[in-house]
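Heads up, one of the protein chains got dropped from this complex, but the rest are sitting where they should.
Our next item is subunit A:
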Amino acid sequence: KVWMRHRYRSCLNRLQELLVHSSFEVKELALSTLMKFVQLEGAHPLEKPKWDGYYLFPRQLFKAVVEGLLSLEDDCSLLLARFREYLEHDDIRYHTMQAATDTVGRVTDRHPEVPLTFWNNAFTLLSSVSLPSQERGISSFYVKHGELPRTWKVVHLKEHRKAFQGMWLGFLKHKLPLSLCKKVLVVLHDSILPHLAQPSLMIDFLTRAYDVGGAISLLALNGLFILIHQHNLEYPDFYRKLYGLLDPSVFHVKYRARFFHLADLFLSSSHLPAYLVAAFAKRLSRLALTAPPEALLMVLPFICNLLRRHPACRVLVHRPLGSELDADPYDPEEEDPAKSQALESSLWELQALQRHYHPEVSQAASVINQALSVPEVSIAPLLELTAFDVFERDLKKKGQGSVPLEFIPAQGLLGRQDDFCAQHFTLS
């Protein structure tokens, strides 16, 4: 019997080594064999249960499997995709979470420089864990058992949540590479935060991410907002930081729609002080001077909505008794919206944009020429607008009558002599 045990052990060791084999088929087979062993060992434990109903799961074996999956060298995303099937079972999921927490902790302790592949693998594994939303959902087990005593931790969603939270917090407390940070933030708000036992514990990570700047700050906004909104988080200088986030790249990043959706949410409160809203409006319109047309079509109604929501800010577009100024009193370098003197300024930028080359933009900017209408314009349909959409819309629009033609005859490819092209380019 002892000999059998030894053979079994060595067989398991061989299989674990095979998990890092070069061929994917071998890896996959090794994984499925190991999982089969996990199942069998769970059903027929090597040791006798100490008392009746004692829950036995081959933790050691399973931990070794997870460790094999979270390889330091190879990218195991394919294998992890295969492993995802096992995660459907509640007990496997629970133990995976525990094992992953252990493994991450051990690896980071042991290595001062953790390679990127490990982080990627870990993230793939962690993000593929999805908890059920209801207690009743916990009923499918990989290792079959006769009866389910209530004392088992596996059958309680609360325990699952705890394990889940432990896993993520253990993962996120380390200094993650930026690309991974982005990935985490993208899924944070809808697949991680709702399942945490105590979401406010994420504040450390979010604050750190928010302070990084750039796109990561934008993404961290979403999580922060959920914490502030639903979990009563007090976050000092939130608006100041949001104001600091506004720089010209806002209109060019991939997450533009998300950012403006959130910004719209944050600024929707009518209890915000006028100076703050005015600073935002002024800043946005200043940035609009560098924005492409599709972003302008979104941000101009956004600014107008701000002015509509806060009648005190209407002085930005309507100041009948103001005297002429030498320069714009607004200070774009100032980081504190309170000191930016936006309320004393006017939105001359929108006036400039009325001369934008795209007719729709100039039309949108001309709204401020009249007194603003009362109902707000919904910017939801404009958030996802791309330049290609604008282009297609322009192409499809039909003018009445025939197409107007240039009446000065063309003379050559570079045009007339006073054209810029002809001045600066030659054909040969």
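Descriptive notes on the structure:
Quick note on the criterion: contacts are C-beta pairs under 8 Å (C-beta built on N, C-alpha and C of every residue); 3 or more make two chains touch, one makes a residue touch a chain; residues count from 1.
Note that in this section contacts and distances are computed from a predicted model.
You can't see one chain of this complex, but its UniProt record names it "NOP14 nucleolar protein", from the set "Mini-chromosome maintenance complex-binding protein", "AP-1 complex subunit gamma", "NOP14 nucleolar protein" or "Proteasome subunit beta".
Across A:317, A:342 or A:379, the single residue that touches the chain missing here is A:317. Remark: the omitted chain is touched by one listed residue; of A:112, A:236 or A:404 this is A:404. The chain not shown here touches subunit A at positions 247-249, 251-254, 286, 288-293, 296, 316-320, 322-328, 332, 346-349, 351-359, 362-363, 366, 368-372, 386-388, 390-392, 394-395, 397-400, 402-421, 423-428.
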